[in-house]
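In this view, the complex is presented without one of its protein chains, the others remaining in place.
Right after this comes chain A.
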């Protein structure tokens, strides 16, 4: 009979970051930094947010399957993007897609899992792009799913990571 005793409720907010690339011929080399809104959190900056009882649990009850996560990404992308043509307003759609992916992942209702959803969306042109990702994690409990959706004018890649909180 173990129960979790929380001193302060842990807030889990949606975090979205939107980056737009604009071709600017005059800039030779520059860097722009976007950060999460970590600096605006109110209250104490103490790491220990509450006292937890021991669960004596070494493994997660259920590990998300990589195919499950991939299915979520596939469904969200095809549902929202099929039939659309690329234009500037799709920036908002990108945010919505990431949010949707995260919502669906939460619906899997797996305990002690954190999710990170990322979407990269661009037009189908002669431009080439390369996306790489690497993680430092526990490969037995953490996983990810990815899917690329293309139609005649839009190319979108979505990745959904699921990480266990030990």
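The rule is short, and it goes like this: a residue touches a chain if its C-beta (ideal position, glycine included) is under 8 Å from a C-beta of that chain, and two chains touch if they have at least 3 such contacts; residues count from 1.
As a working rule, contacts and distances are computed from a predicted model.
Asker: I want to check something: the complex is missing a chain, and I'd like its UniProt protein name from "Dynein light chain tctex-type 1", "dolichyl-diphosphooligosaccharide--protein glycotransferase", "tRNA splicing endonuclease subunit 15" or "ALA-interacting subunit".
Answerer: The UniProt record for the chain left out of view names it "Dynein light chain tctex-type 1".
Asker: What chain A residues would touch the chain not displayed?
Answerer: Counting over the whole complex, chain A touches the hidden chain at residues 10-25, 27-36, 38-39, 41, 45-49, 88, 90-91, 94-95, 97-99, 101-102, 105-106, 114-123, 125-138, 142, 159, 161, 163, 165-166.
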